[in-house]
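Left out: one protein chain. Kept in place: all the others.
Naming follows writing order (A and B), and every chain is counted from residue 1.
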Amino acid sequence: MNENVLRGSADFTEAIGNAKEINELLRRYGVKFGIYKNGVFKEQFFPFDPIPRVIGAEQFAAIEKGLIQRVDALNQFLYDIYHDKKIVKDGKIPEDFIYISSGYLAQCEGITPRNKIYSHISGIDLVQGKDGEWYILEDNLRIPSGASYPLIARELTRIASPEAFRSNNIVDNRNYPDLLRETMDYVNCGGVRAILTPGRYNAAYFEHSYLAENTDSLLVRSDELFVENNMLWHKTYSGQKTRIGVLYRRISDEYLDPLTFLPESLIGIPNLMEAYRSGNVGIINAPGNGVADDKGIYYFVPKMIEYYLGEDPILRNAPTYLPFYKADMSYVLDNLDRLVIKDVAEAGGYGVVFGSDLDSEKLAGLKDMILSQPRRFIAQDVIDFVDLPILDNGETVMRKADLRAFVLSGKTTRVWASGLTRFSRNPDSFVVNSSQGGGFKDTWVRSQ
Amino acid sequence: MKKINFYFSTKLTFDDYVHEHSFALRVIPPETPTQHIVSCELSISPITAVDHNTDAFGNNVTAGYIKGDHRFLDFEIKGTAETDCTRHRTDYMPCYLYQSAFTKPSAALASFLETLSDDLSEASVSERVQTISSKLSDVFRYQKDVTTSHTTAAEAFETSAGVCQDFSHIMLSLLRLNHIPCRYIAGLAFCDGETHSWIEYFEDGVWKSFDPANDRPVNEDYLVLSQGRDFADCAIDRGVMFGSYTRQLTLVRSVMQQGY
Partner (left out) sequence: MGTISIEHGNNLYWLGRYTERVFTTLKALQETYDKMLDGGIGYQEYLGYFDLPDIYNDSKSFFRSFLFDKDNFSSVAYSLERAYDNGIVLREDISSGAFSFLQIAKDTLKGAKGSENTRFALLPLEDVLYGFWGCIADNIYDEETKNIIYCGKSTERLDLYLRMKYPYEEVHKEFERLCIRLGRVPKNTPYRYNTRFLSDLVEIIGEENEYDLKSGAAVASLERLFESA
C-alpha cells in the first residue's frame, strides 16, 4: 500500500463536507494577506483546500534527513563566506558568483552569530516528481513566510476530520510556536523576544501577529525601537525602555539599519548592526543570508554538502546548468526550447522564462543574451511534478502543488513535521504563489 | 616616517529642534602599518555616551543616541600620528574587486577605458593606475558644487567635473573594470581644509595609495580615517533623527601640521 494514502475507513469526504465551515472559520480568524491592486490596499482571503497533502512516515524521514543535511551545509557556507572563504579559495565555487550576488553584504563580514547559525528559519521549497523523487526548487533563507497558515488550519482540520486523525497517526504540527520560541531563545542575548513587522499593510501581517501571539513575543515596528549603549530597546508609553534580546525581523536586510545599509530606509533601526555585531542582540535570520539562497548559488548547494559535510546529498536539485561553464553553455544553447531559464539578478517569480513559450526570434535573442552574459543566467530541466487533488466547485480536480518545508536551527537543526502546500488554481500553471490566486492545503505527516 | 598633528571638526546645525537622534561616526583614524596613532581625542557636543565598534572594513565606528531636543551636533578629533609611506597594509577583502553602488560603470566609462587599452596592455598594475589617472585628469576637472555626495561615478563622469570623491569613484570604477582590486579612502590631507578622498589599489599582495584628484601618489602627508568599497562605507557621519527641521547646515574644518 502506498504509505501516502490514508488508512481505514477515513477518506477525505468528512473534510470535503466541512470545507465551507473551515474556510469561514479561517476568514473569521483573519487568515488573510494584503495586496495592492491599482495602488489600493486590499486584504484578500487565502483560500484553503480541505484535501490535505499526506506524506508517509518513511518518506518524510528521508526528506527530513535531506533537509537537515542541506540546511547544515548552507549554514556552514554562510559562516565560511563571511569569514575564511575556504570554499572559494579551494575552487569549489567561482568567486564571481559570491560577490556579484546582491544578497552578499560586505558589511556583515566577520560577524559570528551564536553557534555559527545564520539561517534559523529556513523555508525550503520542494516538489515531488512523477518518478516519486523529491527535488529542491529553492532555498529561502532570508524571511520565508507561510508557517502560520498550516498551523492555524490544523486546529480546524482536526475538528473537521476526526476519523482521519483517529485512525492515521498524523503528527501534531501545533508545536511550531514552541519550536520558534526555542529558536528565538537560543539566540537571545538578554531581554524580551520581539517580532519586527513593517506594519499592518505588509502581505504577511497576519503571520507576524499570529506568531507574536503564539510565542509570547512583542510585535513591534521600527519606530518603537532604538539603539542606545549598543543595545536594542523598546520605547514604552511611559517613557521607559525595555531591552530586546532577540529580534525576529520580517523586513529585508537592506532596510534593516539606515546607518549601515540603505540610508533612505524609513523602516529600519539606526545602529541595529552595531548592537548586533557587539553581540547584544540576536537577529533572526542573520543579515547577509541572501548570498546562500541566490539562484546562481543554488547550483552549488550539492557541492557544499560534499565539501563541508563530506556526504552525498540526500535530496536532489532540479537538474541545473550554468552557462558559465563551457560544457553547460553548449547544452543550454542546444536545448533552450525545453529548458526553463532564470535570471540570477531577478527575485521572486520574475525573470523566469520557459523556453517552450518562446518563438524562434525570441529564442535567438535569449541565446545572444546568455552568450554575452553567461553568469547572469541558470537553466533548468522542467520537472514534471505530481498533481494533487483539489476541490473546485464541488469537484475534485488535479493541480500543480509544491511544498515549503520549514527547518529551524538553533542548538540543533529540526524539521517541522508539516509544511505549507501551495497549489495553482489554473490547470495549466506551475505558479503556486498566493498573489497569483493560488491556495493552500494542510500537510499531514504520518508518524508510522 | 613623518609625525603629524591633526585636527578635524564638523558642526551640524538644524533650523529646528531634533530629537531621538542616532548617529554613527567614522572619524577616529585606524591604527595600521602605515600610520601609528600616537594620540587621538574625540569630543562630541551635546555630551552623550557613545560606543566604539569596528566595522567589517576595519573602520572605527562611534555610535551614539541623543534622546532629548537639540539643535546641533558637533564633533572633533585632535591628535598626533606617525605616517610611514614605506610600509603597506594587507587587509584584503575580495569584494574590492567588484563594482559597488557608487562605482557601477556606464557605457561612457567603459568606452573611455577602451580608448586606453593600448596603453594599458602589458603594463604593471601601478603603471595602469598612473596611466588611467593621468588620462582621467585630461577629461575630468576639479570643480566644487557641480556634484553632491550622492553622485555616482557614472553621473559625475557625464558632468566632466567634480570633487575628490568623484575622482575616487570614477577611478575605482575604471580600475575594477580593468580587474584591479581597489578601495575608497576617506581621510585628511595637508592640501585640504576639509576631508579628502583618495584610493588604494592592491598589487603584489599589498595596498598602494594614489590620489586621483591630484593625479599623484600618496605621501606621508595623508591620514586615513576610513576605507571601504566606496563613499557609502566611509561616510564621516551618518545620522537619523526626528523633528520638523527642513535644513541642515554642515561646517567642516580640518588642519594638518608637521608635528615635532
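Structural remarks
Definition applied: contacts are C-beta pairs under 8 Å (C-beta built on N, C-alpha and C of every residue); 3 or more make two chains touch, one makes a residue touch a chain.
Model, not experiment: these values are computed from the prediction.
Within the full complex, the chain left out of the display is in contact with A.
Looking at A:N38, A:S238, A:S360 or A:N393, the residue that reaches the missing chain in the full complex is A:S238. When you scan A:R221, A:K303 or A:K367 for touch with the missing chain, the hit is A:R221.
Which of A:E21, A:E58, A:E213 or A:D368 touches the hidden chain is settled by the complete complex: it is A:E213.
As for the chain not pictured, it touches subunit A at residues 27-30, 192, 200, 205, 209-210, 212-213, 216-221, 223-224, 234-239, 242.
Note that in this section only the chains that are shown with their structure count from here on.
Once the centre of each chain is set as its mean CA position, subunit A and subunit B turn out to be 39 Å apart. By the touch criterion given at the top, residues 85, 88, 95, 98-100, 104, 106-111, 226-230, 258-260, 263, 270-271, 274, 277-278 of subunit A touch subunit B in their complex. Contact residues on subunit B toward subunit A in their complex (touch as defined above): 20, 22-24, 49, 51, 53, 55-57, 61, 63, 65, 67, 93-95, 97-98, 229, 232-233, 238-240.
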